[in-house]
Every structure is written in C-alpha cells, then in structure tokens.
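One structure, pasted below without further comment.
A single protein chain has been removed from this complex, and every other one stays in its place.
Chain nomenclature is as follows: A and B, assigned in order of appearance, with residue numbering initiated at 1 for each chain independently.
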Amino acid sequence: MFETLFPIFVLAFFAVLTVLIMFYLPEILGPKTKSKRKYSPYECGLIPQTDARERIPIKFYLIAIAFVVFDLEVVFLYPWAIIYKDLGLFGLFEMGLFILILLLGFFYIVGKGVLKWE
Amino acid sequence: MANVIFYILAVIALTSALMVVTRKNAVTSAVYLIVTMCAIAGLFVQLGAVFIAALQIIIYAGAIMVLFLFVIMLLNLRKDEFGFDTRVFQRLFAGLLGIVLLVQLIMVVSRLPVVAGQPVDTEMGRVAPLATKFFTQYLYPFEIISVLLLAAIIGAVVIAKKKMGK
Partner (left out) sequence: MLLSIFIDVVKVIVVFAGFMIMIAYTTWFERRMVAFIQSRLGPNRVGPAGLLQPIADAFKLLFKEPFLPEKSNKVLFSLAPMIAFIPPILAVAVVPIGDTITIAGRKVELLISDLNIGILYVFALGSIGVYGLVLAGWSSNSKYSLLGGLRSSAQMISYEIGLGLSVVGLLMIAQTFSIAEIVRQQSGSVLNWYFFKQPVAFFLFFICAMAESNRLPFDLPEAESELVAGYHTEYPGMRFALFFLGEYAHMITVSMVTASLFFGGWSGPFLPPIVWFLIKVVAFLFIYVWVRGTLPRFRYDQLMRFGWLVIFPLTLVNILVTGLVMVL
C-alpha cells in the first residue's frame, strides 16, 4: 500500500509547494499601493449598495439533491460494472430494476419542472 | 510508521470536526467538514480499503458537502441573525440527547472485540469480492436503497415546491 501511495504524496508535495510559491511570491515582488476604491468589489463602476451574498434560488438546492441521489446511483454502478461479466443477465435485471425505480424519481423532477430554467 | 500516519489522520479528523462545531461562519464549518471527510478517507486507505476511500470522497466530500454548501448559501445566515439560540429548553434537550448518544457510543465501542495489531484483510481493498457479495447476498437491501433514494428526491421536491408557492 505504502509503495503505491508514496509517489502520490511526493507529487502532492510538489504541487502544493508550487501553488504556495505562485500565491505568495507576488507579496514580495509586487507593488503595494493603497487606495480605498481598489478594494471594493467590482460592480461595473457603481458603488456597491448591498451585501453581495444574497439568498440563492431554491433551484440550486434541488439540483444538488438530484445530484446526490444520482451520484449514489453511479457509485453503485461502478462495482456492478466490474463484475458484470460474472453476473450476466441476472446482473442486468437487478441493476435494471434499481435504475428503473430511480428513473421514476427522475421523471418526477422533470415533470415538476425542476430542470427548467426559464 | 503506520501508527504515526494513523495518529496524524486521526488528529486532523478530530480537530477539524471540532472546528465544524465551533466556527461561527457556516461556510467555514462546511469546509472543515470536508477536511474531516478527507481525513476519514485517509483512514480507509490506511486500512487497505482504497475503493471505500474513493467512494467516501466522491459521495461525502464531493456530493453531500456541495449540497450542504448550497443549503448554507440558500439560507444566507448573517452573523447578527444566528447568534446563540436563546431557547433554553431546546438547548438543554439537545445537550441531553448528545449525552445519550455518547453513552450509547461508549457502550457499543467497549463491547467490540479488541484486535490490536491484527493484519488488515487485503481482500477488502479489491473491488470484485466486495461487489460479488453485495450483488448476490445483499441484493434485497440494494434494491431497497433505490426506494429510499426515490423517497428522498420526491420529498425534497415537495418541500421546495411548497416554499415556492406553486
């Protein structure tokens, strides 16, 4: 186990090191000028009036729920795919039933217009 | 060596879990929860269960935490709006429930057989044996999961649509 993971840690070390250098080197090299306007968030030249963090539409929450559910489906498909050759037709039926039940949920959210963005 | 890695991962997992409940900013809490999930995935890797570790990251750190972040942004809690909850009864009740859970956990954990230093079952890491068991012996629970997921998605839509007033 250690032999397979050690190189990944070395790679991660280099990646993190590079990112830290790229992120913090301009702190040393770059100029430092102060002006109040520079720090204000960009809003096409207007002065921001309200807090930028507004409440987001509930649609995103529904998309996220759908994502969690179908991501779980995908995760169940991975081990199934690996042994599919051994399972044969039986495997196709059991997974078919599983996906069919989930597709009911899919048709429900499509019918309810969750995926419409007008 | 293995012990050192275990303790490092355990400390990361516990510290960030502690941060999750102590941070005042909900988004920061969520980020610490992601760190906790990743540290737990690391513990799975150490046990030789790389497949479970990958699923831990894909599902918990990758999918469920995105949902959490969306919900946090949906509610958009500001500092002044969510100070400490002042309802005394609820806080007491929550504390009580926490103690009950702790006692239960201690009871369960203390009854587990102690198997220190036992070599890890390397079969665990490979997917095929695990999958074969899952799709033959545990077929019924597997099919039930789909019904559970169906209930989850329909429930979410019903609640959200009620709020939208449509």
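In this text, a residue touches a chain if its C-beta (ideal position, glycine included) is under 8 Å from a C-beta of that chain, and two chains touch if they have at least 3 such contacts.
Keep in mind that this is a model prediction, so the values were computed, not measured.
Peer 1: In the whole complex, what residues of chain A lie against the chain that is missing from view?
Peer 2: Residues of chain A in touch with the missing chain: 3-8, 10-12, 14-16, 18-20, 22-23, 25-27, 29-33, 38-44, 48, 51-54, 56, 60, 63-64, 66-67, 70-71, 74-75, 77-78, 81-85, 88-89, 91-92, 95-96, 99, 103, 106, 110, 115-118.
Peer 1: Which chain B residues would touch the chain omitted from the figure, given the whole complex?
Peer 2: 25, 27-28, 31, 34, 38, 50-51, 54-55, 57-58, 61-63, 65-66, 69-70, 73, 125-127
One rule holds in what follows: only the chains that are shown with their structure count from here on.
Peer 1: When the C-alpha atoms of chain A and chain B are each averaged to a single point, how far apart are the two points in Å?
Peer 2: Each chain's C-alpha centroid was found; their separation is 17 Å.
Peer 1: Could you please specify the touching residues of chain B with respect to chain A in the complex?
Peer 2: Listed in rising order, the residues are 1, 45-46, 48, 50-51, 55, 58-59, 62-64, 66-67, 70-71, 73-76, 78, 125, 127-128, 130-132, 134-135, 139, 142-143, 145-147, 149-150, 152-154, 156-157, 160-161, 163-164.
Peer 1: For the complex, which residues does chain A have touching chain B?
Peer 2: Going by the criterion above, the answer is residues 1-2, 5, 51, 53-56, 58, 60-62, 64-69, 71-73, 75-76, 78-80, 82-83, 86-87, 91, 94, 97-99, 101-102, 104-105, 108-109, 112, 114.
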